[in-house]
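Excluded from the complex is one protein chain; the other protein chains are retained at their positions.
Moving on to chain A:
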């Protein structure tokens, strides 16, 4: 798909033979707001991730060597995650106004100078349906959209549910909560939800992630945690009427971290002995 000196090793979805050339672009990452690489092909949105070799590896491709050893991964990405922060800004919500309804062109057309590629999002297949998932839609002569907080929350919660329902079928996810194996079923169920919530939140800005997590409680897991947390030493001290906090800490800092052998060596006279660095050269 490129000239030989621009080869890339990339794992991605199968591309149909008649497909258009993919459009690669920078869009604001929904969680950090920083530019990230995305690809649109055949009306679908894909996220591109790079496993950087940090210049330490290269690829052999046929008879050529490509010095850039990075591996690119292209995976389908739900456009709604990208849309939420954009719509959030565009509606210009204030404390006393819900904000503006906007035309499709209004949302993506007047795109900021930083992300000229936003206009490509309007070409996504079913973009109106995606928008409708999280927006109030007004149909007059033209369809207009405005982000609706409740709809967003509803959609995000459903997203979490989907993750929960698919959780057990993905071994890597099951491994990630292996610590719950010996815990009661209720704990495990909560751990799954918590893990799904984390995954969804990874695609949200902090403010949305906080709002979303407010909908979930994990009483069983909290209980486990508090059970494993031991009272700190200073609490024992207070109970017995002593204040252990001040003195010992000060003493701890002074305590030399040397072993017995080192303390003995500290007393050894090194007169007439040259340092090792005068015999052996430092390696770069």
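As a convention for this text, a contact is a pair of C-beta atoms (placed from the backbone, for glycine too) under 8 Å apart; a residue touches a chain by one contact, two chains touch by 3 or more; residues count from 1.
Keep this in mind: contacts and distances are computed from a predicted model.
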item: Hidden subunit of the complex - UniProt protein name among "DNA sliding clamp PCNA", "Ig-like domain-containing protein", "DNA primase" or "GPI transamidase component PIG-T"; value: "DNA sliding clamp PCNA"
item: Residue among A:97, A:214 or A:281 that touches the chain left out of view; value: A:281
item: Hidden partner chain, touching residue among A:16, A:62 or A:272; value: A:272
item: Chain A residues that touch the omitted chain in the full complex; value: 257-262, 264-277, 279-283
